[in-house]
Structure formats: C-alpha cells, structure tokens
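For this view, one protein chain was removed and the others were kept in their places.
Entry: subunit A
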Amino acid sequence: RPRSEPPFCPPGPGGVAVPRAGLKKYVLPPDYSGITFPERTKLKFMDKVPAVPKVRREPRRLRDIRGPSREATDFTQGQYGILALGGGYLHWGHFEMIRLTIGRNMDPKTMFAIWRVPAPSKPVTRKSLGHRMGGGKGPIDHYVTAVKSGRLVVEIGGRCEFGEVKPFLTQVARKLPFPAVPVSRDSLQQMQREEEEKRLNNQNPWTFERIVTANMLGMRKYLSPYDLQLKGRYWGKFFLKHRV
C-alpha cells in the first residue's frame, strides 16, 4: 500500500496529488559536550624564517612530497579540516592566506582552529634571474613546509556544523598549491571505507600491486622500486584518486 507513506499519494482523477506534511519530527540539538577548546582559538602566526635560520644549503630532497603521508592523517582536537590530496610545498604566503581567511570567517568565541603542519623550515634556494648555469648553488630564497597526500593542513572545531565551516574551507582549499578538500570526521571515515570497499570488490583480477610484487612480464624494468609501496596510486607528487 503506497498510502501508508506520507510523501507518496496516488493521484486522484484530477491529476497529481500534492503531498501533505505528516507528523513533525523534533530533532534534538547537536551535542557539543566532549569538545575542549585550546587556549588560543585563532590560528597562530607562522614565521617566514625559522628562529635559527639555516646556514648550510640543503639538497632538494623531493621525496618529502612523494607518496602517502605518515603523520597528521587523522583528527586530534577538531571536527573538520582540510585534507591534502596531493603533495606540495607550503610557503609563508600560503600560511598567511590560510590564517587570515579562516580568522576572518570563523567566530573565535564558538570555534577554534589549529595548525597540523609545522612552520616552514626547509630552505629553498634560488639563483638570480638571467644568469647562466653554473657558479655554485644559489643562496637561500625562502623556507617551505613539505606536505604529502593524505595529510591534514588545519583543523577546525567547536560548536559549529560542517555546513557552516565548509564554504570558507573550500575557499582556502582551492587556493592551496595541491588539490585539497574540506573534510569532517565522518566524511573522512566514509572516504576510507569507500576506498577499502573499492579495493575489495574490484572485479579486475590484475592489480598493480600483484603485478609489481610478482614482477610479471618484467614490468619492474619500467617501474621504480618505490612503486612497490606506492602501488600505482601515486605518480610523482600527484595522488591518483580514481585508481584502486
């Protein structure tokens, strides 16, 4: 009987019937009991240059961008955050943009925000413009922080809903040098669950991992030894979300 469900009314002889409202369902307000606010609710100011600037120029070491992140992959204090879906370097301009945008849009009395990335500490050298190659390594130009895919950049928490926080988090996420999305605790769990389900119900009997670990057809000649860990989901600094 379709009649027992309030939104579905079979149309009478005149045409489509307009559904009526049924019993009002009173929704309880959200429970913000288990939330502890840090001392300062706004984002801390990050220095352009660390307190002890580095004297020795460091090699480029791009492997700090490659692959999945091992730290700051899960929430600590807050409920919502920005998840990086690719690798990249954040410099002081990015930090200021994040700090000011979030500080402008959030209410410091009811919400708090914390950094999940350290201050820039990796020196990046740059040679002056218009010179030929050679003449040694250039001087230190600025400092950056390396971010790998799957890492949280900032965390927001407090007495707020995801819908309130999402607009300005998407605004910030669009401006970052790597692809990023705003996430909540639930949505992150959902993403991880979906990934796992995809991995389990894949109908393709040939997976990258299987072919690489068994070195089928001698494919390891064309692949990197790191592909054993990266399993075809990462290529350089990019994270291939559609791959299983």
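One rule holds in what follows: a contact is a pair of C-beta atoms (placed from the backbone, for glycine too) under 8 Å apart; a residue touches a chain by one contact, two chains touch by 3 or more; residues count from 1.
Following the convention adopted for this analysis, contacts and distances are computed from a predicted model.
Engineer: According to its UniProt record, what is the protein name of the omitted chain, chosen from "Myotubularin", "Large ribosomal subunit protein uL10m", "Ran-binding protein 10" or "NEDD8-activating enzyme E1 regulatory subunit"?
Structural biologist: According to UniProt, the chain not displayed is called "Large ribosomal subunit protein uL10m".
Engineer: Pick out which of A:13, A:34, A:163 or A:225 touches the chain that's been left out of the picture.
Structural biologist: A:225
Engineer: Determine and list the subunit A residues touching the chain excluded from the picture.
Structural biologist: 3-4, 6, 20, 22-23, 25-26, 62-63, 65-66, 87, 133, 198, 201-204, 206-208, 211, 219, 221-226, 232, 235-238, 242-244
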